[in-house]
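Sharing a structure with you now.
Every protein chain but one is kept in place in this view of the complex.
Chain nomenclature is as follows: A, B, C, D, E, F and G, assigned in order of appearance, with residue numbering initiated at 1 for each chain independently.
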Amino acid sequence: MKDILEAYKNGDMELEQVIDHLKDLPYEDLGYARVDHHRKLRSGFAEVIFAQGKTPIQVAEIAKRLYERENSFLATRADQAQYNEVKKIFPQAKFEERSGVIFVKDEKLVPRGKIAVCTGGTSDIPVAEEAAITAEMFGADVVRIYDVGVAGLHRLLKVLPELRDMNAIIAVAGMEGALPGVLAGLVDKPVIAVPTSIGYGANFGGLSALLTMLNSCAEGIGVVNIDNGFGAGYLAAQINRLVVNAIEKK
Amino acid sequence: MKDILEAYKNGDMELEQVIDHLKDLPYEDLGYARVDHHRKLRSGFAEVIFAQGKTPIQVAEIAKRLYERENSFLATRADQAQYNEVKKIFPQAKFEERSGVIFVKDEKLVPRGKIAVCTGGTSDIPVAEEAAITAEMFGADVVRIYDVGVAGLHRLLKVLPELRDMNAIIAVAGMEGALPGVLAGLVDKPVIAVPTSIGYGANFGGLSALLTMLNSCAEGIGVVNIDNGFGAGYLAAQINRLVVNAIEKK
Amino acid sequence: MKDILEAYKNGDMELEQVIDHLKDLPYEDLGYARVDHHRKLRSGFAEVIFAQGKTPIQVAEIAKRLYERENSFLATRADQAQYNEVKKIFPQAKFEERSGVIFVKDEKLVPRGKIAVCTGGTSDIPVAEEAAITAEMFGADVVRIYDVGVAGLHRLLKVLPELRDMNAIIAVAGMEGALPGVLAGLVDKPVIAVPTSIGYGANFGGLSALLTMLNSCAEGIGVVNIDNGFGAGYLAAQINRLVVNAIEKK
Amino acid sequence: MKDILEAYKNGDMELEQVIDHLKDLPYEDLGYARVDHHRKLRSGFAEVIFAQGKTPIQVAEIAKRLYERENSFLATRADQAQYNEVKKIFPQAKFEERSGVIFVKDEKLVPRGKIAVCTGGTSDIPVAEEAAITAEMFGADVVRIYDVGVAGLHRLLKVLPELRDMNAIIAVAGMEGALPGVLAGLVDKPVIAVPTSIGYGANFGGLSALLTMLNSCAEGIGVVNIDNGFGAGYLAAQINRLVVNAIEKK
Amino acid sequence: MKDILEAYKNGDMELEQVIDHLKDLPYEDLGYARVDHHRKLRSGFAEVIFAQGKTPIQVAEIAKRLYERENSFLATRADQAQYNEVKKIFPQAKFEERSGVIFVKDEKLVPRGKIAVCTGGTSDIPVAEEAAITAEMFGADVVRIYDVGVAGLHRLLKVLPELRDMNAIIAVAGMEGALPGVLAGLVDKPVIAVPTSIGYGANFGGLSALLTMLNSCAEGIGVVNIDNGFGAGYLAAQINRLVVNAIEKK
Amino acid sequence: MKDILEAYKNGDMELEQVIDHLKDLPYEDLGYARVDHHRKLRSGFAEVIFAQGKTPIQVAEIAKRLYERENSFLATRADQAQYNEVKKIFPQAKFEERSGVIFVKDEKLVPRGKIAVCTGGTSDIPVAEEAAITAEMFGADVVRIYDVGVAGLHRLLKVLPELRDMNAIIAVAGMEGALPGVLAGLVDKPVIAVPTSIGYGANFGGLSALLTMLNSCAEGIGVVNIDNGFGAGYLAAQINRLVVNAIEKK
Amino acid sequence: MKDILEAYKNGDMELEQVIDHLKDLPYEDLGYARVDHHRKLRSGFAEVIFAQGKTPIQVAEIAKRLYERENSFLATRADQAQYNEVKKIFPQAKFEERSGVIFVKDEKLVPRGKIAVCTGGTSDIPVAEEAAITAEMFGADVVRIYDVGVAGLHRLLKVLPELRDMNAIIAVAGMEGALPGVLAGLVDKPVIAVPTSIGYGANFGGLSALLTMLNSCAEGIGVVNIDNGFGAGYLAAQINRLVVNAIEKK
Partner (left out) sequence: MKDILEAYKNGDMELEQVIDHLKDLPYEDLGYARVDHHRKLRSGFAEVIFAQGKTPIQVAEIAKRLYERENSFLATRADQAQYNEVKKIFPQAKFEERSGVIFVKDEKLVPRGKIAVCTGGTSDIPVAEEAAITAEMFGADVVRIYDVGVAGLHRLLKVLPELRDMNAIIAVAGMEGALPGVLAGLVDKPVIAVPTSIGYGANFGGLSALLTMLNSCAEGIGVVNIDNGFGAGYLAAQINRLVVNAIEKK
């Protein structure tokens, strides 16, 4: 803003130009959606496509715009039809079908800083993969530790030393959702809890796991929405980047 | 019934007498309540007074009728005023104020068979005491193991050998309510889960703990109502009696 | 553990070996799942496959591993595709389609101790069968008593003598879910209540029956999750085994 | 309306008078409330005072207006202060404190037609009394049958013959709320179900009993709001009046 | 029972026969279901088939048994496949597809006593038809008054005189569910309220209409479960029969 | 009414005619539905067809009746089959498939007064279109401003000047539903908030957005049902008409 | 903003001053609260004090700051202690105790444009008064029409002509909450619906009335939060001002 005002004072810009410029925020208007290129400056990570409810053409178009600036893109809650359309433009795009994630990674990106993604059971893996891929897209080095639920505590204890080495731990669990609480009682790193809708009966679409995680007696847990692997991966990547930047700044 | 029909055939009873007899079930009608002396025959344990909503005089009166047959009585959800009234008749009556339990034990009762009552935290103790006293009234030998919640798993592991020796384990926990699931994953005995209303925010009066317990991935758990220590103590005593009787029958 | 420490002291094991051994818990890591062979020692029953969310190949593979040790296996929440895959390896495997249960029984297993599985209506039978088969897999002799709901109490009274002879009674009911409460008022054995999602309107996927069972005025009831026939069968088998073992120990 | 239009045609009324008359509905405007004297013509029963949220003076004033026309009045959800004010005008007024009911009966009213009011437990009696007094105010002959809950079915069976003789049965129950369903399975008369907020834990202020009653497998049940004894008494009196009128019309 | 006991005294029956007889309640055991022929004596109406969750063969078989005794039958929550099977035995059977009702009426049944079935909108008609057919099966003369919802009160006022002539009024409404309250404020007959699941958004599958009906300020309303046309028709028929019988008894 | 009464006094109408006339409200009875032509007089806007649950023929028939009087019609919650039927009569009818809206506009209608329809995201557009078309049908000039959600506040700030020029603003948002609160804090015009069911997990079908909107700290917000674009468009058109009429009256 | 930039260009302001100025928003920071004097420019109405959770001193202090600029102030959710403190500074301040509203009106304010505030019952009056006083503070001429609930529709019909003359109608109702829907079906003006928490049982603190209002079949209704009289008064005043301004602009 200082630059603009200076230019204006120096006569390099007219008053109307200044006002226009301030209004002219750096997003592209595609009619049905506004692609936000400014975002990376503001929040540190590029925009991600929430594909649910968009047409295949729309998803492909936004992907193209993002790729032009970032050499990568990520779409969540996507389906096969959207992937087919995206693939026409990006043959290298990958699709994790059960997770609903389409992505092209920036090949030059070198992962720095470790985070872990753990699941209580096998059925929680699709949500965990959404988290893991998101965190990888945003620069983290991700360790996957699946099916270590609390019904068999001994399974968990074996991987403890590895977990204590992470910058953040994502704990994905359905049914009773006790995994994050157990993890937070055992390690001294932030635990990001992801309830999943896995289960039946009185789990009410993941509500049971969500409430368990919010009411956990163990401290150091931040909870995200049910099945929101993306949100967890994003938050973990953000914490990880803070630590990595702190190390490198020195 | 056979006896009545025989007596009738032999002319020892009139037809009207037979029909009256069949109707005349063994309870005393106090006007405001019907004391069910038949119950012990039917369900194996004497009736218990649900004191909430009854006047002190009513509680004392029913206690008197029960004591005349059982040499003991138990009242749950009771308050100080009810206790004061009961004490006029039974100076030996005890009152666990935080648990709301008034009782006189049958001194000749010898406890047989062990059950454990565990709590996640200190705040769950009143509900646990309701469970423990109930089980003791119905003949069990109760071991109390309090404040062994899952936030510190190591606390729990120390008492494991003792727990493996029980006929049933009552697990009382509020907040996230993970204790029963952890216990059931570690022992091979029936776990009776009691959610408590301890906590705040999104625990919704114990709903969080209740859902956790119902959705537990560990097997061998039966859940009772929120704060229902009495129900848990009763069920544990019933399982315990089954085992004790099986041993003694031989 | 004593054995390992002795071996170590005697020089039969190196320090590293001891530590490795302690870590090396007896489960097999299949990548997507960890099969827990230790479980039988710990909880008395072998692991059961929760098939929902697993691929047919995964279910078949885990079944194979379990069968190698147990001569039997049980998979719940399974579908036809999973059964087809399992059948390639185990032509003798049975599939209860409406209950979603695949199993191979150990032919040498002799059932001991009786439990009953009751339903309120015809529509509750699939959940009841899941309970019955589970209890049979774990050694119980199961009596099925179906369609004895409380709308016609007289139906229930006829089977009462039989019920009084059981080690545990599983009561499966949807809609209003009153069956367990009525049963518990009539017998002196533990009642395991299974709410089902059968019904419509304000039953809210089984919530109505669940709340009824938790709030029952009758004592001696432990509740499991909605439609959780497996959990009920497991708990009943556990209580039954306690009694059977008590008799045989003598 | 015919009369008014005739009077108008005959010139006995002016056009403005007719329109005024049609607008001038027979209620008195007290400023804070409109007393509806027309109601008896329309719905067959006089208006009842919903006292909650009204000042003592307001309750007394409305009572006075109603008494002037009906020789009786009934106020529900009333408290001691309101009663004190009412008593200044009507020394003969009665107050059922636990039910919150103030009333003066029309001494010339002869009860006709029988209805029954049953409760599951002692604690449900206040709600039952609200129902019973309401039905009596509206002309029914009320039989009170209290503490016949389903935990002890035998208690209920004894009073069955009496119940089969009623025009309607009000069944008041808290906790699990199974009483109406059991009654409706045994008699062929309309059952009006009143859930009460008695209980604790997962009864959620009467929700559990409400859902049970709505989901009952037994037919012939109409449910009213939680603790709404008045509504049940009113509906029972209405059905009773239908039958009584049918008999007398002949 | 008197007869049996007399026969026994006279030596016409052996003791064992008596006991057997008392146990041998008049239902037929089909294995998967128990057909209750005693029901008509007990509750005044024959059993009705709840078809949901039963196989086509089962529905047809039960229909056959009921028809043999009643010359009629009614199945609710039925589908096309069940109808096809029933039609093989009863070519005269009718199927109301949107209501899911299969029935054969007893041709000799003469309807007596009038009830009305009203709906708020066109979309509520299937539930209303379930109610109407049920009431007709049980002997009532049913008047259908559809699409008279409260958004246009004037529609309702036109049919008021007709409604005041009924023994009972069934009011079926979704969305806001205000119809029963409005009706009960205008007539002096019992109103049976049926919330429907018609609507979207915050109607939560009929919960909105259900709560409205339970909280209605107008008196004389009994509510049944969401979409439970059958229950409403049954209750209306029961009230109607009471009145009709009262008239005829004279 | 005055006219009728005058005619009656003058002898131009018989008494029966008068009464008939008062009853004969101006709607057409199609059997399954009553088309309300009076409505425009009463509420200012013609009736709209709620197509859900109606047959294609019924929708087309009602559309025809409405068009005869209004030269336009609008059907909401419609599907392709209903559109196909309508198109046979009105080839000019348009169908917004994702919004489920069928309509024919009155070509002579000139839009007056501006309202805005904003959405938080791309996925909220179908609900927004239902609102926009409804408002256009009822005479408003609608500005569409889509995808200006609060995650990127800067997007919103750019369109602020335009928004300040409106008579009413419709804010459509799913997920967290914060858009209406942000808008109401920035402009001084009525904001009509429409929660949508867009989202997943703990948004519970739009409940999350609904609660956010109801609890907004910003004033000047009226909320409609989840996904109820029609209701929002109607209310906005009504406010708009008030203003337009006020200007023109002068 | 233009002014500031001009001043800057002309050299009347330094660059730092411009930036400071843009940051220096017109609110006063009292430490615990920020008083927003800019608000009137932005939203057209001055800030209102939400007193709940503030100390009496804080409320009085903020009132003083607001009065200095506006010659009036309004505090909602206030209690007696807060009023006592406010009265020390403003002896003329009024306190509507049941509504929790403290206010001083600007004596020079002349009300323009009519709105109506209606209630279903006497108990809804406190919420209605909060709405009425708020609307009066913001310049509307308010007509109060209380106790016209739908249980007696005839009460409502009498005031209809008056209602048709309003710019907006606020409808306040508890229990079933049907009043707004009935009003919106009868008038062609915006209806602002306020559910109240009046009632008991299954009204769940006003949820029942809220859902009724959201699901209303009548159009032209905007709903505010339960008991939120303030929000309704604000929205009504805003619509009223739009109309008044439109008239005066001419």
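Heads up, the rule we're going with is that contacts are C-beta pairs under 8 Å (C-beta built on N, C-alpha and C of every residue); 3 or more make two chains touch, one makes a residue touch a chain.
Computed from a predicted model, the values in this text were never measured in an experiment.
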item: Residue of F:175, F:192, F:224 or F:239 in touch with the missing chain, whole complex considered; value: F:175
item: Touch criterion as defined above, residue of A:56, A:100, A:149 or A:231 at the omitted chain; value: A:231
item: Selected from A:12, A:68 or A:219 as touching the chain missing from the view; value: A:219
item: Residue ranges of chain A at the interface with the undisplayed chain; value: 42-45, 48, 167, 184-190, 192, 210, 214-215, 219-226, 230-231, 234-235, 238-239, 242-244, 246-247, 249-250
item: Missing-partner contacts on chain G, residue numbers; value: 23, 25, 27, 32-34, 36, 38-39, 50, 52-54, 58, 77, 195, 197, 205-207, 210, 225-228
item: Sites on chain F contacted by the missing partner chain, in the whole complex; value: 120-121, 149-153, 175-178, 181-182, 184-186, 199, 201-204, 207-209, 211-218
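Just so we're on the same page, only the chains that are shown with their structure count from here on.
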item: Mutual neighbours - chains that touch chain A and chain C alike; value: B
item: Intercentroid distance (Cα basis), chain G paired with chain A, Å; value: 41
item: Gap in Å, rounded to a whole number, between the CA centres of chain G and chain B; value: 54
item: Junction residues of chain G - those touching two or more other chains; value: 121, 152, 184-186, 201-204, 214-215
